[in-house]
Every structure is written in structure tokens, then in C-alpha cells.
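Quick one: the structure is below, questions incoming.
As you look at this complex, bear in mind that one protein chain is not there, while each of the others sits in place.
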Amino acid sequence: MENRTTTGASIHWAAEMHAQEYRDGKLSRREFLARATALGVAVPAAYSMIGLAAPARAATPVSQGGTLRIQMEVHGLREPRLYEWSEHGNITRGWLEYLIHYNNDGSFTPVLAESWETSDDAKTITIHLRQGVKWNNGDPFTADDVVHNFNLWCDGTVEGNSMATRMGPLVDPDTKKAIEGGIVAADEHTVVLNLPAPDITILAGIADYPAAVTHPSLNGGNPVDNPIGTGPYMPESYSVGEKAVIVRNPDHTWWNEGNGAYVDRVEFIDYGTDPATVMAAVEAEEVDMTYESIGEFIDILDGLGMVRSEAATAATIVTRPNQSAEVDGKKPYEDPRVRRALAMAVDNAIVLELGYAGRGKPAENHHVSPIHPEYAELPPLVVDPAGAMALMKEAGMENYEHELISLDDGFEKDTTDAVAAQLRDAGFKVNRKVLPGSTFWNDWDKYPFSSTTWNQRPLGVQVLTLAYKSGVPWNETGFNNEEFDKTLTDASAIADADKRRVLMKRLEEIMQEEGVIIQPYWRSIYNHSRPGLVNAEMHAQFEIKYQYIGFAE
Amino acid sequence: MGVFFLRRLGTMLLTALVLTFIVFFLTNLQPNLEKVAKFEGNARMTDAEVASWLEKRGYTQPLLKRYGEWLGVSKGWTYTSDEGRVTGRCIRDNIPAEEAPQRCGLLQGDWGQSSVFKVSAGKVVSEKLALTGRLMLWVMLLMVPLALIVGILAGMREASVLDRTLSTFSIVTTATPEYVSGVIFIAVFTSSAVGLKWFKGTATQAMENPTFENFFLPVLTIALYGMGYIARMTRASMTEVMTAQYIRTARLKGVSFGNIVMKHALRNALIAPFTVIMLQFPWLLNGVVIVETLFNYKGFGWALVQAAGNNDIQLLLAISVVSVFVVLVTQLISDIGYVYLNPRIRIS
Partner (left out) sequence: MEPLSWTGSIAFLNPLLMLALAALAISIVVWILGSILLPEAPINVNVDGTVSSGSGLFGLVQTILRYSFFACVALSVAYIVLGILMGTGAGIIGAISQQFLPVWLSLVILFAMSVAFKRRLGLYGKLFDSPIGMIGFGLVMFWVFTGVFGALDLIVTHDPLTQVSGMKNKVPGTPLPSPEEGEYAWYLLGGDNLARDVFSRMVKGAWIVVQIAPLATMFAFMVGITLGLPAGYYGGRLDTFLSFLANLILAFPVILLFYLLVTPEIVATGVPNYMAAVLFIFPILFIGVLLNSRYYTRPNFRTPLLIGVLGIAIWLYLSLISTGGYIVNTETYSIWGLPTYLDLFNIPGGILVVFVSVVFVNSPTVFRIVRGLALDIKTRDYVAAAQTRGEGPWYIMLWEILPNARGPLIVDFCLRIGYTTILLGTLGFFGLGLPPESPDWGSTINEGRRLLSIYLHPALPPALALLSLVLGLNLLADGLREESLKD
């Protein structure tokens, strides 16, 4: 068996080490794949390193032509780095492609980038671009385009540019723009990223939906109005809240011609957020696949003869007290005993059953998922309503009336209601308050006690840094713990997940001891498609790659 | 008559002006502006980002000035960025800053840009009104004849079993709000659980291609709720007419019952229902909101919910202007029609 990376260069030492760990049973297959491919090993090679054959692409022959109708919300579009919905990326994915793609099994596959390498100290990332790719206006796709895009992503002065947070050390904290010499076009098809500090999350960042690669002429505009991209499709019409129509571009030769772009026309139809309406649309045979199927409707759609597809994820919901929030002049959640009492009173398994129809795995109140490579197993949580009450009495807060806030709809509301009921069972006073989505997100990180949904991120340190390090913008818990911050900083500089796990264990323990969050479960997510639709499986990050979906012959 | 019209027109304009100002005031309160910024910019923006976003888009000017901009009586805002790029209310992508008009508001025929739908608010409203108009047309075609028939049959012979049965029916329909009847209809006629599947549970496709299958249930849901009220009005007016002197005289003369109803009673009995039917138009505008949401038919009511939920200021203003005119015009028509049908009343 020959070991090859995507570039033909020698395999990263860490990947070899991970392969050994897999053989020793220390790593799951999924974890191994995630780490090896992030280090630049091609997926088939990674599989072969551990003596497995890569899963074959669907062998079903796919017919050319047809119209694909997808149920999905159609939000107002803007330039890609400002995207805040996976739906945004799904619509433009047919012409605005990405450098790399994140797979459900945790691996990365090349798209516009042909291969990439990470240096041993994780400070230099070299990206080799695919040759012969053309924009659909005829321009060749070069390293300059990619450098241009990296500069766009790093620009923190643009309000709402969420890519800037994903670019980590590439962004100069003073100018809020890309650091000098950080992004270099080595030749026409090679881009080198020179990081001032090791960062293992940038590759995951450029696989995320706001990282669509745009043509320089877009210039902050709407990609529907100026649809220059590298993909095989182009938009035909776009009406917010109703429908987006995308058709195959007849005047453009796609780099992957022949391996996709099966259907002639893709329609994204918006049926709102109510799953009952979505189901009615399926029953009326108005759509071929759903964006996401929820709760009880999963069984109903199964019953309608639709094909179910599931993706287990590290996406979750967190019910958290905000330690620094003030209510009537005092900080009710400043005392760790209060927070621990809250967490102790809630049985995560029951919340999963009632709030999410049991479709997922109970979580352990530390926001690190078994999917994450550095996950360390802790002893199981103890649910003890009586003990919780005693603890709350000790803190002198047994008569405090908690106001628990959530979105007004969907599993967010049900789950939070279930948490509230558990807290009431333990004898606490809980008031529920719901806010519509348009309002909820205005102050989502400031509410004293509320539920927030978190999407999956490939690495555990990534999540903890994003949400629990003191002072970061998305720190919604007001958590401020010196030991935690220091351990986290140390852990983030360790490229090897096993060494990181030692520190991670301590981080998880701190999260539990301090009662930072109540995290009921990890969600499994589902979608449904008509029988005969190929490659329409659920993606862990809600991506729909319609250029590869088609009807079986 | 001319003075009457002028006065009504004046009232109408004044009402519209006051109402739009109230809507403008409520939608432009500080927390609502933050909502706009976070909706159009990014939901997870920081406070400083929100402030600069609002500043760059003219939201920090005084309220009256901006209301004037919307009306088109004061000059539109402009903002020059550090790089010298000029943006402004009247400056669109395809018109350079130098050529852009100074004022662009209602008076110039510009309804502003809808923040939810990213197109002109005037365009959204006219498209949505057409869709809702179609829904209303069919509702009226179903509701009015049905209500009149039920009302006349019930009022023909007061306190008969027919009257009791039909009256109970109309009371039950008025007592069943759309969100109850619509839900029951969907469960019974469209779901696989009951298995009838006669109709479709969504009317989304009916926007492009209305068929009996996908359009009947929403129409029925609205029509049933509205029907009871008209039917009861018709019944009341019919019973009153049937006890009138001239009907008694006709009966004593030996005119057959059928002839009495058709030739003598009907015309007089229809005056009251006419007013009620005209006043149903504004009510329909509200009623459709529930049904359009329930059946996912993206008309005027649906647009209203979207605009209100996301604080789409320009669209909300356009919607209020339209609603005010619908209400007041139907009132006017009902007044005129009342006079026309009932010659005893004169406009003072």
C-alpha cells in the first residue's frame, strides 16, 4: 500500500501517528478521517492508511435532465461572507463553489482546491488550486482570485462579516484586516497562508458556507445580480420568501463536467417555518426533497413513502444562565451553586425525549461532543432534584423566580419548555418567555437565562474558544475563569488531539463544576427525499450540493 | 354631492397621513431600528456595529425629517464614506450620485425599498394585492350567494324548523374562527391520517396555477366564517320585511308565497346586507392573514405578517396606506349604495 497525500508529497507525520492510534483502538474511524484529511491526506489515501476501502460514490446511474424541487426557506441574499444561513450557501452553491468541502464522516474533500498541506508546526498552510478551472465569464481561475477572497474574508471592518472570526490569526487585531504577508500567491495555482500562531481551525473555516469563492467583480454586490462563478449553474429568478430558480448554464464548461450537473432546473420553494406546511407540501407532491425534517414529522414523512436520511451531528442546544447578567440590581447566576443546582435538576434524557422526540444523544453539559477528536469521557452526570433544591437553598435562592427565554417556535421552544418543567419538578419557580426569531437574536447573548442553538464545528477547542473564553463576542454565559482560559489557550496550540485530550478533560470538568450550561442533547438531523433521488442525503451542516443530485435512471 | 365627495376625500387623506405617521413612529423606535440593522446586516452584530450601520444609512436623522423623506417633501439623506463613495436614499446601483433626484418619496411615486423582499415596496404590494384579490374574488363569489340564500330561506318563515336549522348553522359558522375551521379542514380533507385527500393542504402552487384542488379549502375557510354574519343580517332584514304591511296586503290579495318572496320582499330585504357585504372587504383583508398563513398562500396578509415580523418599515407603510384606502373606499361605496338602494335617505 502506497501512502500518498493529495499532492503526492509525503504524508504528514501526525497522520501516520493517527493511523497507528486507529489501529490501537484509540481513535474512531470518523475521528481519524477528520484529522488525517485536515492534515492534507486525500480521502481514499486516508482510508487505505487504515486498511479500508473508501466508500464508493453512489453507483446508481443518474439520468440527465429534469426539475428538482427542494423545500427550503428563501432568505434575502447578500454577498457570501455576510451569509448567516446555510440556506444562503445552498442557493449559490451551484455557481459559487468552495475551496474544500466538509463531509459527514468528518473528512474534507477538495473542490476548487486540489490539495493542501499543513506544515509540521501548523503555522504554514499551502493550498494547491485545481488547474483549468474557468469562471463562467471566461476568465481563468487563479491564485490571485483566492488571495482576493481571503482578503475579503479577513476584513473585520465590514459589519456582519462572520468569516473574519473564522480566519483567526490571519486577521490583524488592530486594523481588523488581513495581516501583511499572511496570504501569498506562490505561483498561479498555489496559495500559501503564513500564520503568526498555529491554528488548526482555518481549514474547517473555509469549508463553511460563507466561504463561497467569488469573482472580483462582485464587489460587495448580490451574487444573484452578478452571477459570475465557477459552477455549472446560474440563477434564473429569485423572490425572497417564495422561490429561487436555478438553471444549468449552457454557455459554460464546468471543471467537473460529466460527474454532476444532472438536472436542468432546480427550484427552492419556501414553505415557511411551519413543519405542518412542509408536510402538506410533500403530501401534495409539490417538492422532491425537504431541507430538514423535524420531530414527529420524520415518522409521518416516512409513512408517506419518502426516503429518510440522518446525520448525527455536534449541533446542539444550550440552556445557559448568564453569570454577568443583572436582574433587578443583582446577578442571580453569579453563584456557581445556583448554576450547578439548575444543571443538577435537569434530566437530559427526558428533555431529549420530550423536546426532540428522542432523536439524538444526551449531552454532558460541557459542549464537547464525542464527535470531536479531543473528546474525553467523564463519569456520567447525576440527576438529583432533591440535591439541587438543597444546593439552591444553600445559595439562598430557592424563592427566586427564574425567567427562561427561548425562541417562540420549533424544537427550541419545546426543549426549553421541557427544561422548565424539570426545573419546576425540582421545586424551582420558573417563568417562560418566548420571543420571535426576529427579536430573539437581537440580544441573544445578554439574556439572564435562555436557550441558544449552536451549529456543529469540527473541533472541540473551536467551540470552547468561540463561546466560553472570557470576553469573546459570542460568550453568552458571561463565563470568566482564569484556569479555563489558560488551559484552553494551551490546548489550542496543540495540533495532536491526544495530547490535547488531557487538557480537554480538565476543561470539560471545569464546565461541569461551574455549572456553566445545561446542554440537554446533541441533535441528529434528518431530511427526506423522493425515492429515486440520488445524493440527496442529509448533510451535517445542512449543505445541499444540488450539482450532484439527480434522478436515478 | 361634489362637496360630499371632497370632504370624504379630505378625511381619507388626513386619515392616511395620520395613520402612516403612527406606523412610522412605531416602526422607527430605537429598538425597532436595531432590529432592522440586525436583520439586514447580521443577526449577531455588536452594538457598535449596529450604531455605525444605522449612521451610514440615514436612520439617525430626526424622525420628522425622515417622515418627510418618505413622503417626498424633504431631501433624501446622503452619506459619503471614507473612500469617497456616496450612498443615499435616492441613489440606486444603476443611477450615479450626481444624477440621482434630490427627493424620492411617495409624492414622486417611490414607495421605498422593502428590506425583507429586497425589491420596491410598491411592487411587492401590487403583486400581493393581485394574489389576495383573486382569493377575495372567489371568497365573495362563494360567500355572498350562499349567505343570501341561507338568510332569505331562514327569514322567509320565522321560527320554522328551516329557520332554526339554518340559523343554528349560521351561528355555528360565525362561532368557528378560521384557525379552527381551517385546521379541521386540513386534517379531514388533506391528510393521509384520515385518508380522504380530496384537496391539497397548501395553496402555494395556487399562486401560479390555481385549481379547484389547491384553492378551494382556503376559499371555503374564509367564506364560511364570513358567511354566517351576512346570512344573519339578511335573515333579520328579511323577517322585518315579511311582517311589513305591504306584504300582508299582498298575501291577503292571494299572491302566492313564492311570488311574494321573489317580487316584493327581496329588493327591500337586500338593502341591509349590501352595507354589510361592503363592510366585509376590510374585514377580509384581516381574515386572509390567518388563512394565508395557514395555507401558505403568499398574498397581502402573508406579506403583512412578514413585514411586521421583521419590521420592514417601507413595506409596512405601503401596506397601511393600502389598507386605509380599502377601508375608506368601501365605506364610501356602502354609503352611496345605501342611498341608491333606499331613496328615502338623502346625503346631507
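Letters A and B mark the chains as written, and numbering starts fresh at 1 in each.
Note that a contact is a pair of C-beta atoms (placed from the backbone, for glycine too) under 8 Å apart; a residue touches a chain by one contact, two chains touch by 3 or more.
Computed from a predicted structure; not experimentally measured.
The shown chains contacted by the absent chain are A, B, with contact judged over the whole complex. Among A:225, A:296, A:394 or A:513, only A:296 touches the chain left out of the display. Residue in contact with the omitted chain (choice from B:13, B:137, B:172 or B:262): B:172. Contact with the chain that does not appear here is found for just one residue of A:439, A:481 or A:547, A:439. In the complete assembly, the contact with the undisplayed chain comes from B:328, out of B:121, B:203, B:217 or B:328. The hidden chain makes contact, of the residues B:202, B:311 or B:334, with B:311. Of the residues in chain A, those that touch the hidden partner chain are 274-276, 279, 296, 299-300, 328, 350, 353-355, 357, 406, 408-409, 413-414, 417-418, 420-422, 424-425, 431-436, 439, 442. Against the chain not displayed here, chain B makes contact via residues 11, 14-15, 18-19, 23, 26-27, 29-32, 34-35, 153, 157, 160-162, 165, 167, 171-172, 174-177, 179-180, 183-184, 186-187, 190-194, 257, 282, 285-286, 289-290, 293, 301, 304-305, 308-309, 311, 316, 319-320, 323-324, 327-328.
Here is the rule we use: only the chains that are shown with their structure count from here on.
Rounded to whole angstrom units, the spacing between the C-alpha centres of chain A and chain B is 42. Of all residues in chain B, only 31, 34-35, 38-46, 49-50, 52-53, 93, 115-118, 186, 190-192, 197, 200-202, 204-205, 207, 214, 293, 296, 298, 306, 309-311 touch chain A in the complex they form.
Put simply, chain A touches chain B in their complex at residues 76-77, 82, 84, 159-162, 221-222, 239-242, 269, 271-272, 274, 276-277, 279-281, 283-284, 286, 300, 303-304, 436, 438-439, 441-442, 444, 473-474.
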